[in-house]
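Structure first, commentary second.
With one protein chain held back, the other chains of the complex are shown just where they sit.
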Amino acid sequence: MTVASRTAPRRRRSGGALKESGARLLNFAIVLAVLALLWQGAVWWFAIPAYLLPAPPAMLAALYAQAGSIGGAAAFTILCTIGGMAISVMLAIILAVLFLVSPLLSRGLMPLIVVVRTVPVIAIAPLIVMIFGRGAWNSIGIVALLTFFQIMLSTRQGLIAPTRNTLELMQSYGAGFFQTLVKVRIPFAIPFIFTGLRIAAGSAILCAMFAEWLSGAPGLGRLILDAYSTQDFPLMWASILAGTVTAYLFFTMTIAAERLVQDWIR
Amino acid sequence: MSSSGRVIRRQAKAALPAVVAIAAFLGLWETLVQSGLAPTTIAPPSRILALLVAERGLLWFHVEPTLLTALVGFLAATLAAFAIGLLVHAYRRIEVTVLTMGAVLDSVPIIALAPILIIWLGLSLTTRMTLAAIICFFPILVSLLQGLNAIPRNADELFLVLAATPIQRFRRLALPHAVPYLFIGLKIAAPLALLGALIAESTGAEWGLGVFMLNAMFSLQVDQVWASVVLSCGLSAAAYGLVCLFERLILPASTRSRVA
Partner (left out) sequence: MAHPAFQSRLATRATASSGRLSVEQVGKAFAIDGRHLQALQDVSLTLESGEFGALIGPSGCGKSTLLRMVADIIAPDAGSITIGGLPPRQARKEHQIGFVFQDPTLLSWRTVLENVRLPLELAGRRAARSQATPQDLIELVGLAGFEHARPSELSGGMQQRCAIARALALAPQMLLLDEPFGALDEIIRYRMNLELLRIQAETGTTALMVTHSIQEAVFMADKIFVLAAGPGRIVDLVSVGIERPRRLSDMNAPAFAAAVARVRDSLFGDQAGNPAHVE
């Protein structure tokens, strides 16, 4: 790289959140396509048996054949994840507002929340399953528990984010606590909430799948491991692919949502 | 000396509400269970503690392989992330490709990685270590790259004017600048490595905390499940704390607080 190009004025990135997501998904698709080519090459060159690693066409065939059950499982997983995160957000907002009202409560419970966030919530899944039984909808609760702490921290950060100048301005207009809350703090907090959702989303879907496996709920997690235990390898690989794509799509969507909200606020 | 005493007293005062909250929570928990109001699947803190003490031999027997798996996986992931991070920093063109591939790898559900690795590598300690390494690799890489990329433009220009060679620039600017960011990734990765070890064990192993936990769950041994969950939470927090301690030792205070 020449000296000149390294320090020329930077280009401003054109296009918004949607363009970025499109580019991201395109990258993902390209990587998958390249991997598929390498994969096919490897399978053919090394004569790898199908149970170890099926060739892409075989896997796509299995995907097509079982589209119904795989699609249903994927939908279930996504619904549980979204449901869990929605519950988290509602609880997080309520608790964050409560913390605003009572600083004592905040000082008491915030350190707890910070500490619990670092705990491997997936390790708590067996606990939840034991307490609440092996119901199909337990994964919603587990996702809610997992995502709550991260979203809570982000929400709180957002609610206390308005600068002193802004708050003093509201005070000079004679705005009360709740008016300030609704007109200033919550709008300020929305981008932070979406950032928290994005951070939590990555592990949320994987956690949902793990919880499904433990509790036997009809989601992708159980499908993958059932296929594994019944040695139905095409199905297993097909659902792994579906699971990967689903997780990546979900993650990309949360990034896009975060960017959209940030752009809109601006 | 009195000023540090004052600082300690101030910190203790600030921590008081939290300590009270924890104590109250534990007390409430204990009384609810003892009074018979809570379902039988909830064990009281007293029984959990008793079990942890009484069965510490057995528990250690299972914790040891888990810790080993997590540690080796963590170190392997750090080394790999370092190697790849340096490569990407030197050849910027491959950054997008590497990051996308990492994101793809990261998206493969952990539940799916375990069977795949078992099919390829067989059921062994190495397989589990690999799984732990794969899970925590990406966060370390991302934070390392973030640190290497966040070098201020003026600092780059400074090293240009000073006619520094690329190696000098790396050793004296890029690397020290990236270390605080790296530690952020390491703090995320340490509990993840433990998590990976637990999940790896629960999908196929003979010993390990994950195995112990799962067996207890399936045979409805309430106290054992609670004890192992508490243990894994404690180990996770300890892993995080160890990285923090290590950071404190390596970085002077001024650079630590720089990165939020």
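We call the chains A and B, going by the order they appear; numbering starts again at 1 in every chain.
The rule is simple: contacts are C-beta pairs under 8 Å (C-beta built on N, C-alpha and C of every residue); 3 or more make two chains touch, one makes a residue touch a chain.
Keep in mind that what you see is a predicted model, and the values were worked out from it rather than measured.
The chain omitted from view is touched by exactly one of B:160, B:220 or B:242, namely B:160. Per the touch definition above, the residue from B:173, B:198, B:217 or B:239 contacting the chain not shown is B:173.
In the full complex, chain B contacts the hidden chain through residues 152, 154-155, 157-164, 168, 172-173, 176, 251-252, 254-255, 258.
In this text, only the chains that are shown with their structure count from here on.
Each chain gets one centre point, the mean of its Cα atoms, and the points for chain A and chain B are 19 Å apart.
Touching chain B in their complex are the following residues of chain A: 3, 6-7, 24, 27-28, 30-32, 35, 51-53, 104, 107-112, 115, 118-120, 122-124, 126-127, 129-131, 202, 205-206, 209-210, 213-214, 220-221, 224-225, 228, 236, 239-240, 243-245, 247-248, 251. Interface of chain B with chain A (complex): residues 14-15, 17-18, 20-22, 25, 39, 41-42, 96-97, 100-101, 103-104, 106-112, 115-116, 119-120, 153, 156-157, 160, 191-192, 194-195, 198-199, 203, 213-214, 216-217, 220, 222, 225-226, 229, 232-233, 236-237, 240.
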